[in-house]
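Removed from the display is one protein chain of the complex; every other protein chain stays in position.
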Amino acid sequence: MAAPPTRPPEKFLTIAEMMNISDAEARRRMEMLEFGHDDEARLRAVSDLAERYATDVIDAIYRHLLHFPEMQAFFPTRELLERVKGQQREYFLRLTQGNYDMGYVENRLSIGAIHERINLPMKFYLAMYNFYLREVGNRLMDEYRDDPKQALETLLSLMKLTFFDMELAIDTYIDARERTIRALQQEAIRELSTPVLPFRQGMLLLPIIGQIDSPRARQLTEHLLESIRTNRAKVVVIDITGVATVDSRVANHLVQTIDAARLMGAHVIVSGISPVIALTMVTLGIDLGRVVTVGDMQSGIERAESLLQEAGDEGEGPAEA
Amino acid sequence: MVPTPEPIRAQIPIASDADVMLARQKGRELAAFLGLAAGDLTLVATAISEVARNIVQYARPGEIELRTITEGGRRGLMIVARDSGPGIADVTLAMQDGYSTSRGMGLGLPGSRRLMDAFEIQSEVGKGTVVTMIKWER
Partner (left out) sequence: MQVPILKQGPYLIASIQGALTDADLMQLRENLVQAVRRHRSRGVVIDVTVLDVMDSFAARTLRSIATMTRLLGARTVIVGIQPEIAFSMVQLGLTLEDTLTSLDLEDGLAMLKAAERGRDADGPHS
C-alpha cells in the first residue's frame, strides 16, 4: 500500500489549479464581460468613496438579509456576525482596489469554497451582490450628481466585476457538487465489485474470487467492515476458494481484514484454504492466530451457524480480539 | 491587501498534547476539503497523530505543515512533520516493518507509512527529523 517515493513533489496547489481555472481562462472571462483597463481605472477612482460607504452598505445588506430566518441561522452570535461583516467589508473594498489578477481570482475562489462548505445558499450570495450593486448605484448617483454619465459607467464597471466574482463563486459550488457525485459513484462501484452477502441474521459471507491487489483488498476490507456495522454481524465467513494466488501480500491483506473485523466484535472463519495454500502460509510465517480455518464454504457456513447458536443469537458470547 | 487563501495550507506548531489534537483535526478538515475519500480521512488524522506525538514525546517543539499538492492531474495532501530534536540514529531500524510478527504493539513510524500512499523520512542525529507523507485522492 505504501511505496516509498523518490522525492515528494514540491508544487503547491492553488484552488484555481484544483478547479482548472487558469490565467488564460480568467482573461477569457474578462474579455467576455468586456472588462478592461478603463473599467479598472473607474473602479480605482472610487476606492476612497468605497472606504467611506463600505460599513454603511454592509450594515444595510445584513439588515435586509437577516429578516430571513434561514439566514439568521448562519449567525448565531453577535461576535460571529461582526466578524463576518468585517470580512465582507474587506471583500467589497477589494472590488475597487484594482489588480484583478490570479491573486484576486484565488481570493474569490477561497471565499466561495468556504461558503460552499458551510452550505451557504446561492440565493444568499446573489442577493448580497444584487443589494450591493443597488446600494452603490444610489451612492454613485449622489457622488457624481453633476456627472450622471460617470456614475452610470462606474456602476457598469462594477457590475462587470461582480459578474466575474459571481462566476467564480458558482464555480466553487459546482466543483464541490461534482466531487460529491464522483465520490458517490466510486462508492457504488466499490459496493458492486466487492460483494458482501448478508447470509442470515448475524452472519456475513464474503466469497473472494480472482486476484487481490492492494486497491481491491482495501475495498473489500472497507466494505466488509461497513457491512459488519450495518448488519450487526457476529460472524463472517471469508471464502478464498476462488483466490488465484496467495502470496505474502495477499496473506497480509487477509490478516489485516480479519484483525479489523475482530476489533468490531465479529468472529472470522476462513474457508477454502487448500493444503497448498496452508503450506504457503506456514512457510511465509503467516499466523492466522485464533482464526478458524475450514476446507470449504459449506463447512464455513456450518461452523458459523454453530458459533451463532452457541452465542444464543442474542448478541452474547465472546468475540475476543 | 489580499488575504492569503486560508484553506489550502496550514502550519501547526507542535509542543503539547493539545497541539497533536489540533493538528489531526486540521488534517482531517483539509483532507475533506481536498475531496479525499471519506475512508481516508481517519487514516490521515491517525498518521498525523502518530508523527505529532513523536515530536511531543521526543523532539519538541516541532511543527506539522499541511499542504495541498498535485501530480499528474491528481490531488493530494502532503503532511510534513519537522523538528530540531535529537534525530534518529538508525532510521532503517526505526522503519522496520514486522507487522506479521509483532502484531499488537503499535509500530509508530512504519505504521504511519502503511497508512499513507507516500512516505519519506530524513533524520540527522543532533539536527532533527523531517517526515513527509502524502495521501492521494483515489
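Residue numbering begins at 1 within each chain, and the chains themselves are lettered A and B in the order written.
By our rule, a residue touches a chain if its C-beta (ideal position, glycine included) is under 8 Å from a C-beta of that chain, and two chains touch if they have at least 3 such contacts.
Since the model is a prediction, treat every value here as computed from it, not as a measurement.
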Report task. Just name the one of A:M141, A:A244 or A:L263 that touches the chain not displayed here. Result -> A:L263
Query - Touch criterion as defined above, residue of B:R60, B:R75 or B:R114 at the omitted chain - result: B:R114
Query raised in the report: Thinking of the whole complex, not just what is shown, which of B:G39, B:P61 or B:P86 touches the missing chain?
Result: B:G39
Requested in this report: Quickly run down the residues of chain A that touch the omitted chain.
Outcome: 1, 221-222, 225-226, 228-229, 232, 256, 259-267, 289-290, 292, 311, 314-321
Query raised in the report: Can you list where chain B touches the absent chain?
Result: 17-18, 20-21, 24-25, 28, 38-39, 41-43, 45-46, 49-50, 53, 99, 102-108, 111-112, 114-115
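Methods note: only the chains that are shown with their structure count from here on.
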**Report entry** Separation of mean Cα positions, chain B and chain A [Å, integer]
**Finding:** 20
Query raised in the report: What part of chain A is in contact with chain B in the complex they form?
Result: 1-5, 7-15, 17-18, 90, 94, 103-104, 106-107, 109-110, 113-114, 117, 179, 182-183, 186, 222, 252, 255, 259, 285-287
Requested in this report: Please give the residue numbers of chain B that touch chain A in the complex, ascending.
Outcome: 2-3, 5-9, 33-35, 37-39, 67-71, 75, 78, 99-101, 103, 113-120, 132, 134, 138
